[in-house]
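Removed from the display is one protein chain of the complex; every other protein chain stays in position.
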Amino acid sequence: MNFQFVLDNLAALTVTGLTQGSIYALVALGYTLVYGVLRLINFAHSEVFMIGTFTTTIIWAALGFGVGAAAPSTLGVLGLILAAVLAAGAASGATALVVERVAYRPLRKRNAPPLIFLISAIGASVALMEAAGAITNRQPRGMPSLVFPKVQFSIFGADVTNLQLGIIFSALLMWVGLDTFINRSRLGRGVRAVAQNPEVAALMGVNKDRVIMLIFILGGAMAGAASVLYDVKVGLTTYSVGFLIGIKAFTAAVLGGIGNLRGALLGGLLLGVVENYGAGVFGNQWMDVVAFLVLVVVLLFRPNGLLGESLGRARA
Amino acid sequence: MLLELKDVSLAYGRIVALHGISLTVDEGEIVALIGANGAGKSTTMRAVSGLRPVLKGSISFDGQDITKMRADLRVIRGVSQSPEGRGIFPGMSVRENLEMGAYTRRNRPEIDKDLERVFGLFPRLKEREKQSGGTMSGGEQQMLAVGRALMSRPKLLLLDEPSMGLAPMLIQQIFDIIVEINQQGTTVLLVEQNAQQALSRAHRAYVLETGRIVKEGTGAELLHDPAVKDAYLGVA
Amino acid sequence: MVGLLVGAAACAKDDDGGDTTSASSCDSKIAFFGALTGGNAQLGINIRDGAKLAVDEYNKANANCKVTLVEKDSAGDPAQASGLATSVVQDAKILGTVGPAFSGESKVANPILSKEGVVIITPSATNPALSKQGDKTFHRALGNDASQGPGAALYMKNVMKVQKTYVIDDASEYGKGLADQVKTTLAAGVIGSGVVKEQQTDFGTLVQEINKSGADSIFWGGYLREAAPFLKQFREAGGKAKFVAGDGVKDPKFVEGAGATAAEGAILTCPCVPPEKAGGTFAADYKTATGHEASTYSAEAFDAANILLQGIKAGNTTREKLETFVDGYTGEGVTTKFKFQADGDIDPSAVAVWAYTVKGGQIVALERTPTS
Amino acid sequence: MLEVDNVTIRFGGVVALDGVDFVVREGEILGLIGPNGAGKTTCFNAITGVAKPTKGAIRFNGESVAGRKRYKITRLGIARTFQNIRLFPEMTALENVLVGADARHKTSVVGALLRVYRVPVKRHELAEVTATGGLARLAQQARRTGQRFFGLSRHTLEERAARAKATELLRLVGIDVRAGELARNLSYGEQRRLEIARALATEPGLLCLDEPAAGFNPAEKEELLALIRKIRDTGVTVLLIEHDMRLVMGVTDRIVVMEFGKKIAEGTPAEVRENPKVIAAYLGVPADAA
Partner (left out) sequence: MNALLESARRADERRAKAAIGIRDRWSSLPRPWRIAVLIAFIALLYSLPGLDIPLITTPDTDFTSVLFLCAVYVLVAVGLNVVIGLAGLLDLGYIGFYAVGAYTVAILGSPNSPVVVKYPWIVCVPIAIAVAMLSGVILGWPTLRLRGDYLAIVTLGFGEIIRVFALNSDITNGNRGINAVPTPSEADWPSWMTWFPTIHEGRPVFSVSSVIGFYWLALTVVIICMLGVRRLERSRVGRSWLAIREDEEAAELMGVPTFKYKLWAFAIGAALGGLSGALFFSKQTFINAQGFDLFTSILWVAAVVIGGAGNQLGVAVGAILLAYLPERFREFTDYRLLIFGVALIVMTIFRPQGLLPSRRRTVELEDRAKEAPVA
C-alpha cells in the first residue's frame, strides 16, 4: 500500500480519474435513462458503446484517416471528431433502437417478468459482441493518432493536457445538453412522466412506446459520443471493449442513483476518481476491486445511491 | 351520445371485475357512478380511459369505437381522466404537472390561456406554481389533478373520487368547481364515494355492486331511494 | 444392471486403450493440439500449418506408409483441454502431439498426455513451469521465457546500449517473469518500474511518470492488448524512450493498434526463429503449400513435427519407443540444433532468441541476441 | 389487549396519523371506520410494523411493538389481511395457509434437510398426525409399540399437523374444496377468504381485517358477517376496517371513527350512528346544508 504516492499525486490522479469518469458518465446515462423508464438493466448497452468505437474507426478510415495516417490540422481534427460523434452517435443510437425492437418490445407486449428481460438483454449483448468478434476476427483495431496531449496548465501540481480537458469538457457539454432536453423540453417532460408514473402519463396522452424509443436513441447516442472520446484517448478497440466499461458505467449509474441523470454524472466522475486513487494506493491491478467495494459501501449507507433514484426528480 | 359502454367485461388476472356493464353519458351531463369499495367504479373508469384492456363488449366515444384504442390516443380524442389517488408527478413542479396535462397540444397561446383558466379556478395552484407536486397537501394535489385533467381541453372529464381525503369545506368547493366546469361545457363522468354530494350534483347516476349496474336514475331519484340510503348510510 | 453396463464400457475401451505393440507402423498418427478458433486462433493456425507441411512432405516421401495429422482444437481454453487430451490418449494410434500450443492449456493437458506416454513437443508454450511439472514426455522445441528475458536484456545493454530503463509488467506470470529477469540482468540500469492491469486502456499517469523519470528505454513485460494503447499514448504525449517488449507483443496487430508511427523502431524479442531465416527451403515451401508467408512458430512446429516423424520413420511406432527416440534425439532442424534436456527443455546452447524491430509498419527480424 | 397510544405518523410533509389513541379489548370486535384516506390502513400498518410511528407507542399485551421485526410482531400474535389482496399467487390455497402456519413451527433449515431430529409422539397424537394412508399407516402401526424410541422427525410432525390445521381453516372459511388450486385461480371472494385463513394460521390473538367485504354482494357479506363472529367465538379478537355500514353496525361491539388521521369518535354502534360529527364526516354533508 502506497498512501504517500496518492497524497503526492492527488491532483494528477484526480485529473486522470475525471477523464476516465467522464466516459463512464456518458455511458451511464444510457443505463440510467432506460432503467428510469423501464426498470430494466439494459445489459446490451455495453455493446451499443462497442459499436460506436468501431463506427469511429470506420468513418475515419472512410475519410482517409486509417491507422497510422498523419494527423491533419487542428481544425481538421475537430472536424474528424465531430464527424465521428455524429456517425457513432447515429450508429449507437440505431443499435440501441434495434435492441429495443428485437429483444425488449416483444416481451413488453407480453408483459414478461423482469428476469426474462434480463435474459433477453444478455442474449442481445452476447449476440452483438460475438457478431462483432466474428466480423473483426477477434482482432483489435487501431486508429490514427489525432490528438497529441500537450500540457495546457498545471493545477495543484497536476499537468492538465488538452486531451483531458477536451474529454471532460465534451462530456459535460453532452450531459448538459441531455439534462436540458429532459428537464426543459416537452418530449423530455414526457420521458419524466413515464418514468414517474407510466399509467398517469398515458392518461396525459404520452405515447409510451415513443418515449421508450426516444430514450434508447438518446442513451445510445450518448454512448456513441462516449465511444469517440474513448477512441481518441485509447486509440484501440476490440469486440469485447464494451464489457468492462459497461459494467463500470452501470456501477457508476447505481452509485449516483440509477434513473437520475445528475446521479449518472456524479457517479461516473466519482467512480473514475476513486478507482484511480485506489489504484494508486493498492496498485493498478486492484482498480476494479476498489470500484466495486466503493459501490457496496455506498449502497449500504445509501440504498438508493448517492442522489437517489427516479428520473428528473431532484430530491435527496 | 358522447360515451357509450356496451356490455363491458373486464378482468384482473383471473378475477372478473366487471360483468357486462352498459352505460351512456350524454354531452353536457354530469353522470355519477356510486357504489361500495370494490364494486367496480374505478375499474369502469380505467376501461373508459384505456388503462385496462376490456375482455368483452365495446366502448364508443363521440361516435367512434375506441374499445381497442391506446390510452394516449383517447386523450387526443378528448377523454381525460383525473385518476384515483390523484397521480401527481411528484418530481415535477405544479406548473410542469399542468403542462403535462396539455402534452398532446401544441398551440402555445391556447395552452397559456387554459393555464390562466385553471389558475382562475384554483388560485391556490397559482401560489404554488413552482413547488414540486410531491410536497403538496392532499387537497392541493386533488386540485392539481383536476386542473391537470382540464388542461387537455377534454370533451369528457373522468373524475375518480375527487373528494377523497378532503375536508368538508373543500369537498363543497371541489364539487362547486365541478359544476362550474360542467357549465363551461365539459361533460363529466364521476366516481364518488360521497354519495350524498355526488347524487345531489349529478344529472344522472348509476349504482354499481360487485361489477354490475344494479340501479340507474337521476341524481334526485337515487338520493331519495331507500335502498341506496340503506347501503350508504347504514340506516334503513 | 449398472455393473453389466460398466463391464461393456470397459470392454469397448479395451480395443483402443490398452497395449499398442500390435499396431502396425503404417497407421500412426500425430496430433496438433492448440487453438484453431477463438481469440488466439492465429498462432494456432500458424502452428497447424507448419506441422501439416511436415506431415505432407513426409507422406509424399513415404507414400506407402503414411502418417495422419489429427487436429484438436482447444480454442486456447484450459477447460476444453482436458477432454481433448483424454481423447488423444484414448486413440492408441496417436503417438505424439505438436502442442499443446499455450501454457495454460498445457498445464491441464500435459499431465494427462504424459501419464499415458504420449510424446509432447510444444513449438510455442514458453512458460518455464511446464518443464517442472514432472511430465516425463514433455519437450519444448524452443527456449522458454526464462531464456528470453536475459536475451532481451543483453540485447538492450550490449547492442542498444541503453542506460536508464523503465520496466513495466502486467502482473501476469508471463509478463512479470520476463520483467523480473530483465530487471535482474540490467540491475542498476533499471530506474523505475510499474504495473498495469489486464485490459487497462488509460495510461496517462504512467506515461507522465516515465517522462518525468528521464528513462531512455522501456521494457514491457506483457501482451499486446495493453502494450499497443500504451505505446500510442506514450508517443502521443511526446515520449521518446525506446520501447522493448517480448514475444507477447510480437504481432502485426501490435503495429496496427499502436499505429505504425508510434510503433516504428520498437524492439521485440522472441525465442522463435524468423521463418525467413530458417534453414533449407522452409519459407518457400510453406508459402507454396499454404499460400501465405510463414509466421510466428510455423518453423518451430515444422521442426517439432519432423522430429516425431523421424522417430516413426525409424520404426518407433509405440509411445514408449517414440519417447525414448525423442529423448535421445540430436539433430539439426530448420530453426536450430535440437537436443533436449532431461526436463524436456531444449538445451540452452540451442536456444535462439531473436530481436525484431518495427520498420515501416512491418515486423522485421534484426539479429540473434547476444548470449552474454 | 392492544393499546394505540397517541400515535403520529408523518410521510414527508403529510401527516397520515395525528395523535391517534384507542384500545382493543380482549375478545371484542372493534370497527375502525372513516372516509377513504382517513388513515385507517396507515393505522394497520403501524400496528403490524409496516409503518414506523413518528411519535407515540403501540403495545400488544403490554409489550411494545415498536422496533420489532415484522415477523416477530406476527409471532407475538397480530395477524392481518390486506386491502388489496396480497396472497402468494403462484402457490396453492393450501400452501398459502401453510406459510401462515409456519410462523409457529420450529423446524430449522438443517432439520428440514436431514430430518433426523426425532420428536417422541404420544399415542393420542399419532392418530392426528398420520392422517395420510399407505406406508404411513404401516409405520404408525410399527411405532404404536415403540414410539418413545422412534418418534417422528420434527419436520414430518409439523408438516402433518400444519396440513391438518390448514385444511381445517380452509373449511372454516368455506374453501376447502379449492385447497389444491393456485391462489391466482381463485375467485375474488375466495381470495378474500383465503387471506383470512392464512392470517388465522399464524394463531393470532388479534386479527386485523382490512376491508374484507370490499367487492362482496349482500349475500356474501352475510356469510362474512357470520364468519367474523365465528372467528371471534374461537377466542380471537378482531379489529375491522370496513366501509359497509350495515356490516360494521351489525357485527362490531365498538367502533372508532377516524377522519384526516384523527380519531373523531368512539363508542358502540348506536352511539356512533347518532354522533353528528360522524354523520358529517363519513356520510357527507348534504349539498343543501352548505
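Labels A, B, C and D are assigned to the chains in the order they are written; within every chain, residues are numbered from 1.
Simple rule for what comes next: contacts are C-beta pairs under 8 Å (C-beta built on N, C-alpha and C of every residue); 3 or more make two chains touch, one makes a residue touch a chain.
Note that the structure is a prediction, hence the values are computed from the model and not measured.
> Please pick, from B:Leu3, B:Val48 or B:Ala71, the residue that touches the omitted chain in the full complex.
Considering the complete complex, B:Ala71 is the one touching the chain left out.
> Among D:Val14, D:Met91 or D:Ala280, single out the residue that touches the unshown chain.
Checking each option in D:Val14, D:Met91 or D:Ala280, the one touching the absent chain turns out to be D:Met91.
> Mind listing the subunit C residues that contact the chain we can't see here?
Within subunit C, the residues that touch the unshown chain are 1-2, 5-10, 12-14, 17-18, 36-38, 41, 72-73, 75, 77-80, 82-87, 89-90, 104, 107-108, 111-112, 115-116, 129, 133, 171-173, 176, 198.
> If the missing chain were put back, which residues of subunit A would it touch?
35, 39, 41, 102-103, 106-120, 122-131, 133-134, 202, 243, 247, 250-251, 254, 258, 283, 285-286, 288-289, 291-293, 295-296, 299-300, 303
> Identify the residues of subunit D touching the omitted chain, counting contacts across the whole complex.
48-50, 69-71, 74-75, 79-80, 82, 86-91, 95, 98-100, 102-105, 107, 109, 112-113, 115, 155, 158-159, 162, 182, 184-185, 198-199, 202
One rule holds for everything that comes next: only the chains that are shown with their structure count from here on.
> Suppose each chain is reduced to the average of its Cα coordinates; what separation in Å results between subunit A and subunit D?
Roughly 50 Å, centre to centre.
> Compute the distance, rounded to whole Å, between the mean C-alpha positions of subunit C and subunit D.
73
> What parts of subunit C, by residue number, touch at least two of the other chains?
Within subunit C, no residue contacts more than one other chain.
> Mind listing each pair of touching chains for me?
A-B, A-C, B-D
> Subunit B touches which residues of subunit D in the complex?
Against subunit B, the touching part of subunit D is residues 12-14, 35-38, 89, 184-188, 191, 211, 213-217, 220, 243-246, 248-249, 260, 273, 280-281, 283-288, 290.
> Hey, which residues of subunit B end up touching subunit D in the complex?
13-17, 36-40, 134-135, 137-138, 161, 163-165, 167-168, 171-172, 175, 193-197, 200-201, 209-211, 230-235
> What does subunit B use to touch subunit A in their complex?
Answer in residue numbers: 49-51, 70-73, 75-76, 80-81, 83, 87, 89-92, 96, 99-101, 103-104, 132, 134, 148, 152.
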